[in-house]
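Excluded from the complex is one protein chain; the other protein chains are retained at their positions.
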């Protein structure tokens, strides 16, 4: 970690030591906002931003994300969480307090193409991606030099479908050792087993190199070229057991025309992949994403 | 007004008869959200959407827009507004309840180029622009046939800078007669006097055919061509006494290249103007815009 | 046809009476450009714009579109075409001269949703869509008033899959009577038989309300909502016998988020459909599109 990053992170932690987020998901009913905002007010918290959404207003589902400031938050956090418990029960809430200065630990999985990894490292080094990139795992040695030059541990774990079980055991051990909160598949071209996935539900972020649900599966650029589309895209989503079917976080697209062959499409696509994955990871780190069934609410 | 529009409007009014919006602007301090949401809850209102923003969290300005549902709203509205008064005073609020089913009266001013007028009429006829287009005023006869075929009164008032005072007097009388809430300058190429403007502060929406603050004033496409820009834009803003300097509501752009001469730029630009003005008008009608100093908060 | 349109068209015809386009498709080999440009030069033509593209430079396919100006073109056209014949044979060309002032005859097919039709009529009336809209055919009466008010014949032909054969016979007769060059399916929700399609190969332009190949077939907005995509799109393509599989001409997209329900998605989508179809139709009218296998080259 270079000097600039260290300073960025220290600065961020100090600036945000009294900031927290409250995430709520519950059946809709009158009085939720009044109760929650009154609770925060009585506990000395001042709301910075608040977003809410009700799916199907009649008998539907309520979602909320509040970011608040509270003096002496460190000392008061435990007591606040305890005091919130009855409210959570009253409204049958799925709720969580997250403390902004407690950076999340990220593991990045990468294969042979480094562009998405590079973008994340770049955002990390420039202080735009506020997290702790704890380690990088790859089934190729390609990225070792780059990763280690930033001071991040790099683990080379060769992988193929025949040794999937052993590979994942080793990966899971590393994730445990590094206390990883979120896994980013930055063009990691291996399929994960459902055993692996269930350990990190809604915490594995993938980038798929197509505008899903177009071109699910392998070789999307080749198939986009074949079909003669005029735009190509990329999709970032949480990984579930259904390949490329998990909740979509973000998508974006770029124009192509008849002059663009497959190689050119890949270049154009890589720029889109970088941006889309980077946005999705940042939104996750800022606790902006709530998953409901197979969709995301992004506040 | 055709049959489809009549049905749309009736349907909209019935669907929204118990919906209102509360708009707030006040100095920031703890407890605003708690107090307001508690108030709504105690008055039997259920929040549908809520947006808030604090400018300069320390000692800053607080803005809020709440859309809520309240059974028997028609009967209870007056009493709710009265009950809210002490809260408004307590927090030194600039506040307003708006009732969704009470459609706003629009006057459209247009000159010789009909594309922005056409877009608004089209949105109106298709039930996407929920308001009452009360009248169209123009200094040309060009649009009469189109406007009258939709069943909207059309007033031809020749205008030029020498007769500005008389022209505006007649316009103001019409605006009063039709109880107009908002004026849309859909490429009306005449300058309004400050006397006129002060009657409709933050209620006159203009479309300027450039990406402001580039090319303030006349002939923006000509000057964009001269400068060799690679993108042209349009800007919708509230009209103030400073030409093209009012609070910006929305902007958008389109690509041009060396092959595009001024005529082509105008065509490309018209498509952008249509979209930008239409968005701004709809946001105004939905009470999404709060003006603060010379800027807009668009919720 | 109103006065403005009549003047626009007359003006266009006079301005372009000496302009033509030469479209070429042939196996690539050295000397094509030299031979063709020398031919035009010797025949007194001056090239205005020229575009070319070679697919697979080694042993591949060559495509070219030249727009040129030639004094007294009306008198010389036949002689030029005859003189070009040996060149066409020498290079095994698929070639065609198109005369800019000879406007194409369009038939628009529409069903119950008028937004794409409206956009085309609007572009037509404003002089941006240079063609002769010869007739509109619909399986609903909805659009009659609008269409007839522009002075375009409107034919109501009820349609469903049980009477497809009779319906198409009547449609084909009308297309013949009006000497139609190109058919635009402006949200015409009926499937055409292969017998119908083969009469107008690469001359039937459809708008599909999704970002193909995502959501082929019915109810794309419903399925987009179900999948939780963050962008929706529209695709204009030539109709072939495979549903939604024809050569893509143009695509575009718009952003949606969790707040957008199906009705809102449709509104957002309609704006995209309008633009995409309108662009595709204009490119076709300007002879910018060359179909090769199942793809388009758009110059």
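When the chains are written out, they are named A, B and C in that same order, and each has its own residue count from 1.
Here, a residue touches a chain if its C-beta (ideal position, glycine included) is under 8 Å from a C-beta of that chain, and two chains touch if they have at least 3 such contacts.
Here the structure is a predicted model, which means the values were calculated and not measured.
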item: Residue touching the undisplayed chain, where the options are A:122, A:155 or A:178; value: A:122
item: Residue of B:139, B:206, B:278 or B:296 in touch with the missing chain, whole complex considered; value: B:296
item: Touching the absent chain when the full complex is considered, from B:7, B:42 or B:230; value: B:230
item: Contacts of subunit B with the absent chain, listed as residue ranges; value: 53, 55, 211-215, 227-231, 233, 247-253, 257-259, 294-298
item: Contacts of subunit A with the absent chain, listed as residue ranges; value: 49, 114-115, 118, 122, 126, 128, 149, 259, 267, 271, 275
item: Where the missing chain touches subunit C, by residue; value: 30-31, 33-34, 37-38, 40-42, 44-54, 57, 69
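Note that only the chains that are shown with their structure count from here on.
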item: Approximate Å spacing (C-alpha centroids) for the pair subunit A, subunit B; value: 37
item: Residues of subunit A whose C-beta touches two or more other chains; value: 53
